[in-house]
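Dropping the structure in here first, questions after.
Of the protein chains in this complex, all but one are displayed in their positions.
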């Protein structure tokens, strides 16, 4: 319900050494588990002894894939898949992944999660050598870079290793050559990526929840900068790019990842409980019930409740059938459209002072509607607690934060926001509190969207400068 | 997650006196809110000054309806809709509702929720007069009965009133003639039906959650036996069939209805909290965390937690994208298929003694899988608490309880069930406790599926006799 | 290319005594051969030892049926199919045939080609007894009549025999009970219907071209008034309604039927050659080449050429891919839309005096466009010869002649029409010549659409009277 913060992808790969599994089905189930990371398009590439088949289209995993497509893809010993969120201007079939290309050493399928900060630059350099691009997707840039390096490399992994020196920004890559499955994570580890085993087969995925779904065992996270190579002889690792302290996106813990995933050793669910508990301590309030905005607000509400002793309640019923394309009727637009998805449970809030936990405030309109609905259902007070700091800056690493003129925190002070959304009180997590949420001591975090300061240089952003000024004026 | 207990329908109607609303869109939104009552097919009939257009098909509401269909249906001043669950053998397009028929006095659209106990008998009587049937649906029988009575009646409501003397069993009917919207509920009130207002427009629906979604105000429940007539002059009521104490299906509170609905003055959510609390008192256990099987088990878990003082936890993550047709891959069948939909949240249960709340046990296989998954995730004990009594008998009133040979409680004692599903302890609600759950003093309840004793005569059931014997042997 | 004269249906049935054939596939192929008789919707009913499955939908045969539907229908020993043309207001799924109904003696599937002249009257009588109608289709009226008679009959064929006393107008019926396939043709034989054998299996079809396609042998036409009963014991005939001299629709020979069909012993192709030859004799002209408007004008052009000695030429190329739904672009509407379907072959007509054969003139706009295109392509003269008389009156027997205000011959004299369409000369067949075209001495013909005089009483038609007056004024 955050309105317009979107993760941009999820990846999965499997190398089935002993041909024990139907890798196509396994990939399908894994993508289904990763669907929350991208709903615009999805695809699967299957490798049957070097012959790669690909199917991808716009739509959700269960809509794109069906028996006919499974028959077309067949089975194999290696497979990979991708789910993609896309900004509207790129939401077409051509941009779906995995990208499948043929180069001098044979075919390669590739998918990634993240965003290159030097993508436009690399694209232009390639174009100057005569490269043609079929997509507006950085996966194609990455493919080119790897392919160019492949010309002077002995192996796909060597070319991947060389390519990483050129790629800047966030990328968790899964790639497949005729005989190998490769996974790589940028040196900051902006996006999660982990390794598991299913019987003797190796699997890699953006999140560990995919392993649970397919019945695989979690082994470990891919390290920032690490390249994993899996072939018939097993798994090897290339660590030449390792060594930097990682800067994983902290919002993975707040909103993007599924609560049943464990990232860098830390349960996402527990991180959210912790966020609620921190808010209970730093922003206490006298109230009768704590409720959360589904789905990600529920955990922090429980954390707040436990810490504060105020009873936890079910404040909303979410329509089970959203996720499908819902034709917004004109009538609905005039009505309070939030209600179609999320109905207040009057029995919980009527006559009560309510603490409302949510993961973030973007434009403020959804929050305002939710609070209005709560009050209409009889809540006497609504105290809003947000399990992240206010958004003030764009993300350059694969998240689609709303455009800056839409970010309420770029235009208003906290008190103005409180008034705007109609809350009786409002509290955010501070930056420092935010960093305590994941409880991963060995890692640092990217909190650029909350601070405007990023772990790596980012493209120039005139818009940012303009807004930084505005924000400082607001403070 | 109850496996195979299914509600068989939901109905909605609107009479827009002042032409304030796009009744097609309103009906669409209302059906979306009632989708949980039937996922096989759906339909909308729109009445534009006496000209009725209908569209219905197999599929979920957001899949069947789209802009093209909306254009085809147009707008009007009266509309009605239906969502339908169907047993496999009837899951075809022909059986979708609303049924739209033409008779001597003009057209009529009709939809209902329930099941006639004398449906086959009435059908045969009609056939003996030369009637032909296009469907295997009792809605067609009801249409015929109303039509026959219409020949000697002054109005559609008079023929409805006469028809009700012939219809036995459970039925919450919504019907539309060129100028009227009619709603009727059987004299036992087996299935819910309520009245609301949206501005000056009258609305009727199976559940009040539909009113919240469209922004309408709940007025009251339709009384058992009551006929509601809405036309340009407003709403009238016919109470000649009223007077009996209602016997509403108690499982509406346990599982079928949405928690944000209020039925006969009682919040479904609070009823479920109460079920949990009763279980906490009658079947206490020493444990570390209380979790519920989503979605309906979550409320009773919270009730159990509050009463027992054992902390409430989030035990499972349900895939947000189920509800869609998911092609079960062969591989998945070999795997633990429950995991695709429902993943255990290890952080909550690891090393803990768990109390697990669920709404019912049908075959026991799903429960067994869930408990297995909990233990594999590290739960040291799993104490199962079921917020209903064991199923032992079929439903004749519109619910699709599994066939008797599949009902685990027909074959096993409670202790045998406990062992079969691998629980450390197991408790059900008793029949008497079950009746306390809804907290509706003026009503009695149908608990036939738990006792084999029904409020009205039911068709002979050899299977039932066989099973009663078996059950008594088990006790 | 006649614009708006449409046939309204085709039927097929098979009784596979020895279970030699896949009756579903056979029916599918037969419908494909009969597709020209109806393109709006189609359906197949398959009878597997008394269990009848039906599938029907809006669309062409190859679009509605596919492997999935075939699997759903399964195979059986009896099957029947239907292709339907529908006026716009009835072009919905509910009106597709075969109609499948259940009555006191079991299930029945039924399809027909034609139109009842007393359909509305029968419908009203049935409604007065409490009947409800799901469709606006006379097939439902026929089903009711047969079902009513079935109550007091010993067999389905007896009830069919009785029913025929009540049905007035045009009908070639194919019906299927659990154990029998029945075919019946009205006493005037307005529409064709014939019997064939495929191995030991009996087949019935609207046209013999269906037999050629499935490899069956033509046996004979069903006689006007005859009822054919096929069951496991073979074929029987009921002739109580026979005896009248048939009045088959003469336009079947001109336009509706496929040229490779033989109706009442007369080849449709040869009838069209004859039409051309008659025109060559009665309306000769000095010209260089004879061309026909595809497809039905080609045969009469060849007949004209042979009789006149003027060389036959190919005047037009028809786009092979029409028949599909073609989205008429706005641009095309401004352009000459005939060209998209039909391109003049300049090499044939440039600098030539052309004789143009067409089957009919309805509104005149298409003819005008065609003549314009011919002249633009260099034809120096265009002499139009029409292989039928001018349309002046509606058809009440299953053909959708354009509404009378659109019929050019109701508004204009022949000379006015000639000027309007830009022809250098114009000739129609006379009524008497028209009757010579089929060369079926034992039959009379219905030529009501050309004369306003029908072989049986027709519903009152105020419009007709108005137009008759107008026509007489024109003469």
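Letters A, B and C mark the chains in the order given here, with residues in each chain numbered from 1 onward.
The rule we apply is simple: contacts are C-beta pairs under 8 Å (C-beta built on N, C-alpha and C of every residue); 3 or more make two chains touch, one makes a residue touch a chain.
Here the structure is a predicted model, which means the values were calculated and not measured.
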As a test of the contact rule: which chains in view would the missing one touch? A, C
Looking beyond the chains shown, say which of A:117, A:147 or A:206 touches the absent one. A:147
Residue of C:46, C:126, C:209 or C:310 in touch with the missing chain, whole complex considered: C:209
Of the candidates C:65, C:202 or C:304, the residue in contact with the absent chain is C:65
One chain is left out of this view; which of C:344, C:357 or C:384 touches it in the full complex? C:344
On chain A, residues whose C-beta touches the chain left out of the figure: 93-94, 99-104, 124, 127-134, 136, 140, 143-144, 147-148, 150-151
Even though one chain is not shown, chain C touches it at residues 21-22, 24-26, 28-29, 32-33, 35-36, 60-63, 65-67, 70, 209, 212-215, 258-260, 262, 267, 269-270, 295, 298-299, 302, 306, 311-314, 317, 319-321, 323-327, 329-332, 335-336, 339-340, 343-348
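The working rule: only the chains that are shown with their structure count from here on.
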Report the topology of the inter-chain touch graph, choosing from line, ring, star, complete and other. line
For chain A versus chain C, what separation do you get between their C-alpha means, in angstrom? 61
Interchain centroid distance [CA atoms averaged], chain A/chain B, Å: 36
Hunt down the residues of chain A that sit against at least two other chains at once, touch-wise. none
